[in-house]
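Missing here: one protein chain of the complex. Every other protein chain is in place.
Just so it is clear, A and B label the chains in written order, and each chain counts residues from 1 on its own.
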Amino acid sequence: MMLATEPTQVPSAGGEQPCALELRALSKSFTLGSGLLRKGRKLHAVSEVSLRVPRGQVMGLVGESGCGKSTLAKMLLGLTSPTAGEVLVDGRPIAGANQKALARHIQPIFQDPYSSLNPRQRIAQIVGLPLRVHGIGSPKEQAARVAEMLDLVGLPGRAARQYPGQLSGGQRQRVAIARALIMRPALVICDEPTSALDVSVQAQILNLLLDLKEAFGLTYLFISHDLAVVEHLADRLAVMYLGRIVEEGSREQIFGAPRHPYTRALLASALTPEPGLGVPDIGLGCGQPDPSAPPSGCAFHPRCPLAEANCERHRPSLNDAEGGGRVACHLA
Amino acid sequence: MNDSLISTPGAVADGTWPRFTRAVLGHRGLALGAAIVTLLLLAALLAPWLAPHDPYLQNTANRMVLPVWHEAGSWEHPLGTDRLGRDYLSRLIYGTRISLFIGLVAALISGLIGSTLGVLAGYFGGRVDAVISYLLTTRLAMPVVLVALAMASLIGGSLITVTLLLGLLLWDRFAVVARSATLQLRDAEYVQAARALGCPLHHILLREVLPNIAAALIVVATLEVANAILLEATLSFLGMGVQPPLPSWGLMIAEGKSYMFFQPWVIAIPGSALFVLVLAINLLGDGLRDISAPGGRNE
Partner (left out) sequence: MSEPAMPLLTVNKLRVDLPVDAGTLHAVRGIDFHVERGEMLCLVGESGCGKSMTSLALMGLLPRRARVTAESLRFDGMELLGLTERARSDLRGARMAMIFQEPMTALNPAYTLGNQLCEALRRHRRVSRGEARERAVYLLERVGISAAAERMDQYPHQLSGGLRQRVMIAMALMCEPDLIIADEPTTALDVTIQAQILRLLRDLQREFGTAVIFITHDLGVVARIADRVAVMYAGEVIETASAEALFAAPSHPYTQGLLNCIPAPGKTPPGSRLQAIPGVVPSLVGAVEGCAFRNRCPLAEAACETPPPQTRIAAGHVARCHFATRLADPSRQPQPKVMS
C-alpha cells in the first residue's frame, strides 16, 4: 500500500514520524464567468493552507459556507488538483501518484447520505465497489468482506440486498462509512457527515465513527460547522475564513482560549441547549463576505469588532501563538 | 431537515418491479399506450401468421375491392385491395413491421449518438462541452425533412437509407437531455465517491451516471420513435423513402392519393393506423415521464 512516487524528502525536522496528512501552502483558485471572449474573475477558494494532521488524531476543520473547506477536501481526495502547494500523505506527495494508489490511503464520507449512494445499485454492490475496482480478493472473499463490514457498521445482513431508497438516512450513512472503510484506509475525510441527519441519529453515527477510529487506528479530517460536534470529536482544530486558516490549535486551546476574533464569534454563536441565556450578540454586523471579492488586508476586518486601520492594509500571517497553536491576527 | 413526507420516492428510482407495474397500471394513458404498442408489436412479429394473404401478391382481376363495411365488400379481403389487387389488411400488417423497424432502429442509432455526446459534454464540461454544443447547434440549424429529402434523393431512397438517415439526424434531443441530466449528476456525491476510489472512466459513465439518467433517455426515445415513424411516412409519401413494393404506410397513402376523392378509405386506413401508433407511443412516453418524475404525477 505505497504511493507510486517515492518520498522526495522527509518533511519537517529531526527524524520525526511523518504526519498522516500534511498540507504545504495549498492553494486553489477558480476562474469565474470566463467565456470565449472574456477573461473571468479569479476566485481564491483556498489560499496557502498549511496543516499537519498527526496519525491517529481527529483534526476538526471549521468554517462557514464558502470558506473553502469543501474545496480543500476535494483536493485531498484527488478530485481536483491544487493550483499551488502540495499534499503529503505519510510524508509522500500525492501529486504524481495515481488515483487508485491514493484511494487506498484516503477515503471520503460525504454529507448527504441521500446523494452519496447510487440509487440504482444494491448496498452490497455499493460497499463492495472499492474491492472490485482494486481487484482485491475473489468474488467470494469480497462478499465475505462486505458482510463483515456491514456488520461492523451495525447494519443487518439483509441490507446487502436492498437499495439505498429502502434505508433510512442513518442507515445510508452507515453504508457510506462501510464503503469508505472497506479498504482500510489510514485517513478518512469526513465532510459534514452528520449535518444532514436528525439529532437522534447523529449521535449514533458519531459513536460509530469514534468506535471505528479506535478499532482501525484511523486518522480523521473532520469538516463541520457544528461546533458542539467538533468539540466532542476533535483533538485539534483549524478554523477557516475565506480560504485561509485563521486559527489552529488543540481543542483545549481553541475552546478554552480562542484568540482570533472570528473564532470567538463562532464559539459565541454556537447555541447550546441552555434556556435563559438568550441569543448572544456576536457583534459582526450583517454583511456576509463575497469569496470572489475578498476584502483587503485581513479578510475578516469588515466584520471584526476589534478591527484597526492596520487590519485593512496588511494581511496578518498565520504565526505560532503563545501557548501553542497558530493564529492569524494582528491583535492576538 | 424538512419534513420529507410529501415526496415519496419515484416509483422507478426505487428499483422494485411490483411498484413500477402498479405505477404503470395506475396511469390510464400509460396503460392504454403500452397496450396498443404491445398489440402492434405482436402484429409486426406475427405478420406471416396474422396476414390473410401474401402482401405482394397482385391480382388484376380483384383491383380496388371495397372493404367489408361497404355493401360490395367481403370477408375475403376485410380491408379491401389496392389498385394492384393486393390485400390491404395484409399490407397494413406488414407495414407495421416497416414503421416499427424504422422507428426503433433509428431511435436506437440516434440514442447511441446523442446519449454518448450528451454524457461526455455534461461530464467533462469545458472544451469537450463547447465542441459538442457546437455540433448540436449545427445539427439544430438543419431542417430534418429537407436534409433527409436531399440526401435520400442523392443516395436513392431505401429502407436502410431512411433508417440510417433518420438515425443520424434525430440525436439532438437525446444529447440535450443527456447533457443536462449528467451535468446535475456530475457533482453528486456518489459520483465523487467513485472518482475518489479511482474507478475507471467507463465505470463512472456506464455504471454510476447512465443508469441514473436512463429514465429521462427512455422518455426521449419513445418520442423519437414516434418522430421517426412520422418522418419515414413523410419521406415515403414524397417518394424518397421506402420504395415499392414494400408496404410502408406512408407509401400506401401516396399510392392511394389519386383515389382519395372517390375511395377515401384507401388513405383513411393507413392514415388511421399511423395516427393510432404514433398516439400510443406518445401516450407511453408521456406516461413514463409522469411516473419517473420525482414526487409522482400531478392529479
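Points worth noting:
In the analysis below, a contact is a pair of C-beta atoms (placed from the backbone, for glycine too) under 8 Å apart; a residue touches a chain by one contact, two chains touch by 3 or more.
No experiment lies behind these values; they were computed from the predicted model shown.
When you scan A:Ala147, A:Leu206 or A:Leu331 for touch with the missing chain, the hit is A:Leu206.
Across the entire complex, the residue among A:Ile109, A:Val246, A:Ala265 or A:Cys311 in touch with the chain not shown is A:Ala265.
Listed here are the chain A residues that touch the chain not shown: 64-65, 168-171, 198-204, 206-207, 210, 225, 227-229, 231-233, 251, 255, 265-266, 268-282, 284, 286-288, 290.
By our rule, only the chains that are shown with their structure count from here on.
Residues 36, 74, 77-79, 98-103, 106-108, 110-112, 115-121, 126, 129-130, 133-134, 163, 165-166, 176, 179, 196, 198 of chain A touch chain B in their complex. By the touch criterion stated above, chain B contacts chain A in their complex at residues 1, 9, 13-16, 130, 188-190, 192-200, 203, 207-208, 211-212.
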